[in-house]
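All protein chains but one are shown at their positions in the complex.
Order as written gives the chain letters A and B; numbering starts at 1 within each chain.
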Amino acid sequence: MASFANSKDSAKLGGCPDHGDLMNYHTPTSFSDASAIASATSGVTRFLAGGTDVLVQLRSDLVTPDDLIDIKHIEGVKDITQRADGGWDLGVAVAGAEMTEHAALIADWPGLVEGMDLIGSTQVQGRATLVGNLCNGSPAADSVPGMVAAGCTVTVTGPDGSRKVAVEDIPAGPGRTTLQKGELISKVHIPARGENGGDAYLRFIPRTEMDIAVVGCAVNLRIEGDIITEARVVMGAVAPTVVLVNDAATAIIGSTLDETALDALAQAATAACNPIDDKRGTIEFRKDVAGVLAKRAAKIAYGRAKGEAQ
Amino acid sequence: MSKIHVTTTVNGDEVEYLCDPRETLLDCLRDRVGMMGVKEGCGTGDCGACSVTVDGRLVCSCLMLGAEAEGKEIGTIEGMADGDQLHPLQQKFIEHAALQCGICTPGILVAAEALLKKNPDPTETELRYWLAGNLCRCTGYDKIIRAVMDAAADMREAS
Partner (left out) sequence: MALDGSKPQFKLLGTRPNRPDGLDKVTGRARYGADLNAPGQLHGAILRSPHAHARIVSIDASKALALKGVKAVVTRADFATGLTGDDWNMQENCMAGEKALYDGHAVAAVAATTPLLAKDAAKLIEVEYEILPHVTDVDEAMKEGAPVIRDGAADYSVPDGLHPNVVRYYENGKGDLEAGFAEADLIVERSFKTEAAHQGYIEPHACLAQLGTDGQGELWCCTQGHWFVRQMCTAALGIETSQLKVTPSEIGGGFGGKTTVFIDPVALALSRKAGGTPVKLVMSRSEVLRATGPTASASMDIKMGMTKDGRITAASGVFRMQGGAFPGAPVDVTTDLAFANYRIENVHHVGYDVMTNRPKQAAYRAPGAPMAAFACESVVDEMATKLGIDPLDIRLKNGVVEGDRSTYGPKVKKVGLIETLEAAKAHPNYAAPLGPNQGRGVASGYWMNWGGDTSASVAIGEDGAVAVTVGTPDIGGSRASMALMAAETFGIPYENVRVHIADTASLGINEPTHGSRATFASGLAVIQSAKECIQKMCVRAAEKWDIDPDAVTWEDGFAKPSGPNAGDFEPLSIAEIAGEMSDTGGPIAGHFEANPGKFGGSFGTHVVDVEVDPETGRTTILRYLVVQDAGKAIHPSYVEGQFQGGAVQGIGWALNEEYVYGPDGRLQNPIFLDYRVPVASDLPMIDTVIVEVPNPGHPYGVRGVGETGITPPLPAIANAVAAATGVRFTELPLSPPKVLAGIKAAKHA
């Protein structure tokens, strides 16, 4: 483990006449070391994986961490491995581009991978990670609805050891997570796909690329014959955190995704929205488009579950 | 003031620099290594002018710390031509007038080269989406797309 700083003194800006704003850079080689560093500091901590949010915040003077903990020197953080049960474990520094180049992962969870793939540019895909997207705490995070719809969990490592947490329990509100001081995510677990399942993620943006989602929707479902037997519908960018919309799932379970079911799905998706008016969209627009995307995503997921080429 | 000592490889040459932990790879490439072909257009990963490859992977150098470059292989526009032999993409950009002011050109060339290494025969749509993170305000992209497609065709023929 190595640590660097532009001052050994932890004096902050203004308190130290010789230096400006300070930031310590750490490169621990284990999650327990990373957790220990984060636990020991009294200031602002950020973990650095892809850095596509952390560096923007640093550059924009929104957050200059006192301690920046680069977790890419920890063994296994770039691994994508399939478990014996058919599910997947992803290291926390696996970049989006590495997921979209993984044919077997895409074959299982195309919607989840699409959500990741939609974040930023090709360049951003070279660095950005699922866990970074999750821990940034944006309600509009593109990869999170797909993870929640899939039923993903994460391992959280902290001073008291490790625990598994459902992805939907991580976000606490815009820019906030439920992770406690000294805690960090050390692994992502994706369930086994199983038979006759399909997932999809769609988002609405004004351009074709490079925007933050105005509305996002992930649908994961399973069918028996033509009938939907399981479903999870998750909305993004329409509330302070992603929303797992049980009513929307109920609306399509037991159906063949006929027009009546789709309309009920759209209504439930719209009803679950608690959005804001902002520079990216109005409340009315988000509610309308939530229903539209839910229908479209459900159709894609249903087609995938039936094994239709998408 | 204690700085971080970094040893890295830029366009095949080993370089060393000292950097502040807050300095980005872009800052270090420009100010510490002298690779002025790497441009800053936004500093937030939205324009692609600072595109470089790190271990072969296309990234925005403004979204990576200089300290993270330790032990990596960095590729910039300065390493694209082989001596006085321009890369086909560079040649086609000149021939197609695919640049006007030229500030986005280094980043777009680096990005396009990364695509053609991965996919020598992209469709126009694939190319447009691949380059969506490289803003050009002068050309409307038309001649850029034509230049890359033409270079790709030539490179396929030559290989």
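Note that a residue touches a chain if its C-beta (ideal position, glycine included) is under 8 Å from a C-beta of that chain, and two chains touch if they have at least 3 such contacts.
Quick caveat: nothing in here was measured; it's all calculated off a predicted structure.
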{"item": "Contact with the hidden chain (one of B:L25, B:L65 or B:I144)", "value": "B:I144"}
{"item": "Residue of B:T8, B:S61 or B:T105 in touch with the missing chain, whole complex considered", "value": "B:T105"}
{"item": "Sole contact to the chain not displayed, among B:V15, B:M35, B:L65 or B:L116", "value": "B:M35"}
{"item": "Identified contact with the non-displayed chain, of A:F47, A:F204 or A:Y302", "value": "A:F204"}
{"item": "Residue ranges of subunit A at the interface with the undisplayed chain", "value": "13-14, 17-21, 59-61, 204, 206-212, 214, 278-282, 284-285, 288-289, 292"}
{"item": "Positions on subunit B contacted by the hidden chain, ascending", "value": "20, 22-23, 27, 30-31, 35-44, 46-47, 49, 76-78, 80-81, 86, 90-91, 93-97, 99-106, 109, 125, 127-129, 131-146"}
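We adopt the following convention: only the chains that are shown with their structure count from here on.
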{"item": "Approximate Å spacing (C-alpha centroids) for the pair subunit A, subunit B", "value": "28"}
{"item": "Subunit A contact footprint on subunit B (complex, rising order)", "value": "1-4, 20-22, 24, 43-46, 48, 51, 54, 57-60, 62-65, 67-68, 111, 114-115, 129-134"}
{"item": "Of all residues in subunit A, those that touch subunit B in their complex", "value": "4-8, 18-19, 21, 23-25, 48, 50-52, 55-56, 58-60, 64, 68, 70, 72, 95, 97, 120-124, 126-127, 208-210"}
